[in-house]
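Complex shown without one protein chain; remaining protein chains in place.
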Amino acid sequence: MNNNIVLYPGSFDPITKGHQSIALRAAQMFDNVIVAIGNNPDKKSMFPIEQRLRFVEATFQGVPNIKVLSYNCLTVDLCRKENIRYIIRGIRSGMDWNAETAIANANKLLFPPLETLFLLTEPHFVGISSSVVREILTYGGDVSAFVPQQIVNML
Amino acid sequence: MNNNIVLYPGSFDPITKGHQSIALRAAQMFDNVIVAIGNNPDKKSMFPIEQRLRFVEATFQGVPNIKVLSYNCLTVDLCRKENIRYIIRGIRSGMDWNAETAIANANKLLFPPLETLFLLTEPHFVGISSSVVREILTYGGDVSAFVPQQIVNML
Amino acid sequence: MNNNIVLYPGSFDPITKGHQSIALRAAQMFDNVIVAIGNNPDKKSMFPIEQRLRFVEATFQGVPNIKVLSYNCLTVDLCRKENIRYIIRGIRSGMDWNAETAIANANKLLFPPLETLFLLTEPHFVGISSSVVREILTYGGDVSAFVPQQIVNML
Amino acid sequence: MNNNIVLYPGSFDPITKGHQSIALRAAQMFDNVIVAIGNNPDKKSMFPIEQRLRFVEATFQGVPNIKVLSYNCLTVDLCRKENIRYIIRGIRSGMDWNAETAIANANKLLFPPLETLFLLTEPHFVGISSSVVREILTYGGDVSAFVPQQIVNML
Amino acid sequence: MNNNIVLYPGSFDPITKGHQSIALRAAQMFDNVIVAIGNNPDKKSMFPIEQRLRFVEATFQGVPNIKVLSYNCLTVDLCRKENIRYIIRGIRSGMDWNAETAIANANKLLFPPLETLFLLTEPHFVGISSSVVREILTYGGDVSAFVPQQIVNML
Partner (left out) sequence: MNNNIVLYPGSFDPITKGHQSIALRAAQMFDNVIVAIGNNPDKKSMFPIEQRLRFVEATFQGVPNIKVLSYNCLTVDLCRKENIRYIIRGIRSGMDWNAETAIANANKLLFPPLETLFLLTEPHFVGISSSVVREILTYGGDVSAFVPQQIVNML
């Protein structure tokens, strides 16, 4: 691979064990992984972008080939600017697949050289999502089974 | 069954004929059914919790083994507190199935002894949903084909 | 067909090349097509109804058997009032199919003589949706591959 | 519609109440419906083609605008030969939708002017299929709820 | 539950850890579980019915409320004969769901009092199926991760 770098974009509101696993698997496959946190001001998030960034950075601290950043533009424009040709996304279910293919097809129209690779979420993580974490936090519940160990005490 | 009680949780905003049918089928299967109305203050609802509760109570008035309550916590915490081991949910379509399995998998992570049972919605009710009822009501339409007879005059 | 007229309802916020294609295919099949823009004041839209109407009218200017209107009632009530017996909708994916069948089943309950016909979106348009267009516009991107040529300069 | 004729192709092994309903709905929409029974010698069928033909003919006897035939070629070649531009198919579920769109996409590649229209199976018929009928018949069960009244005594 | 007995029907060609888990979960919920092995002579199986029966019996030996039998009739006729009102089935994915709902809807038409309950397969078993086991066995591979420990040495 001449251009061996992959983007892992998402909202990460907050990052989960499922996200962590996908990024680490990508880091085994690619020389460099960029975890890119979308900062769309029109979308409401539970955690402000600075906090989401801190969570993701804490999660991958010490992993040499994972870099973290936030962005505030179309994902394809980030790829163009950073000369990235691969996006990676995890899929838990048919619902995810439908949503992800809609995005991948749109990105392909906007930037044809871009390839989106899909990985299957590991079975023991299929019940995990940021929205479940947010709901548990709303009620003051325990999310330690859902988020990376590194951020449990930061929430 | 030592612990023959099942929870039927939902928003019931408002209750529909589809919900009614699932609860009555559950009441044939279990000694006791608890219809539990989620009162999540972060989620906008058309009907305030008191009104949703009145609708559900009116629907099941006279059914001796169906009890109605509202709750304001995680569903798994309600189950823990009430010593409930079964949740029942109706499924109309693949879309429902995808959404429900995400919830069931998360609940299993949060409270492993909990079992979620799925029933197939009866075919003549698959076109019915609370969101359709709300849309019809918004335009002043007739919802008598969609909601239990007991609440038609209360809307 | 005694009553050879078909309704193509939607939000069209804004109209895309995918919508355009469905309406033109319907116009080959039916004597008359009504493109009906739902003006639900409870739903937030990026473009106000007047603008969405101008976009759709510009798109089908010169197509003699396509008529454009906006409406502010249940779709079935529009059909009843205009004596329409057919609705046509395009489907891109399983996600669309699930959502559309929920609507079609509800409409059938509300107005039994109504038939909903589904067309498959042409493969080169499956990546196109109004929500993608809105996201691109939010970031000032180029939507000329996604919307009808007639409206590119109007956005 | 200049060419107001629609093809309803299938194996009809044997015809069911679900098939009957789709054809009758199509007969309300189009001037002429051709129910076309595929006679692929490589596919095993329970009923030989002559018998399937008799069942379908008996079902639509007296319906003036439904014509029945069998064919032994690609469906698109039948359409080309008979100058047909529309195919109609019923869909019961996401499983059907996936299978049908694969066929419709292939047919579009083979014969671009062809349009496939999809109708939603009526809810009370979603449990009906030829394969269920064949299984019931294998065990000598009663299929009168599954097949047209006209053919119950012919099975 | 007046009639607290549930049927778990299947081909069990051969029984897997996934099947075992569903039956054991059912045995916690119901007073009695009948694991019923369909012996349809028209369907090819890798293992003859006597062997499938031995595998299933070995799997549940010592579980007092699980009874095993084979049957050669429609599943609904077995239920009628044995006065059973509940069927239980596990679901791994949307593909399973689609197939299972087709069967459940057909069974409901054939025998309206019958209820089919669905359980979600546990995540660590979603990769397991009888057809995968058969394929591994064809090539002489190791199936000990896929079948109950009780039958590993019997294969």
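To keep things simple, chains are lettered A, B, C, D and E as they appear, and every chain counts its residues starting from 1.
Rule of thumb we're sticking to: a residue touches a chain if its C-beta (ideal position, glycine included) is under 8 Å from a C-beta of that chain, and two chains touch if they have at least 3 such contacts.
As the structure is a prediction and not an experimental result, all values here were calculated from the model.
Judged over the whole assembly, touch between the missing chain and the shown ones holds for A, C, D, E.
Set against the missing chain, the residues A:29, A:46, A:73 or A:145 yield one that touches it, A:29.
Which of D:24, D:58 or D:74 touches the hidden chain is settled by the complete complex: it is D:74.
Although one chain is hidden here, its contacts on subunit E can still be listed: residues 92-95, 126-129, 132, 135-136, 138-139, 141, 145-146. With the whole complex as reference, residues 40, 42, 73-74, 77, 94-95, 98-99, 101-102, 104-110 of subunit D touch the missing chain. Take subunit A: the residues that touch the chain left off the picture are 1, 4, 25, 28-31, 86, 91, 94, 97-98, 101, 104-105, 108, 115-120, 122-123.
The working rule: only the chains that are shown with their structure count from here on.
Distance between subunit A and subunit D, defined via averaged C-alpha coordinates, is recorded as 46 Å. Our note on geometry: subunit C versus subunit D, Cα centroid distance of 29 Å, whole angstroms. Annotation for subunit D: residues 93-94, 123, 126-127 touch two or more other chains.
The set of touching chain pairs reads A-B, A-C, A-E, B-C, B-D, B-E, C-D, D-E, using the touch definition from the header.
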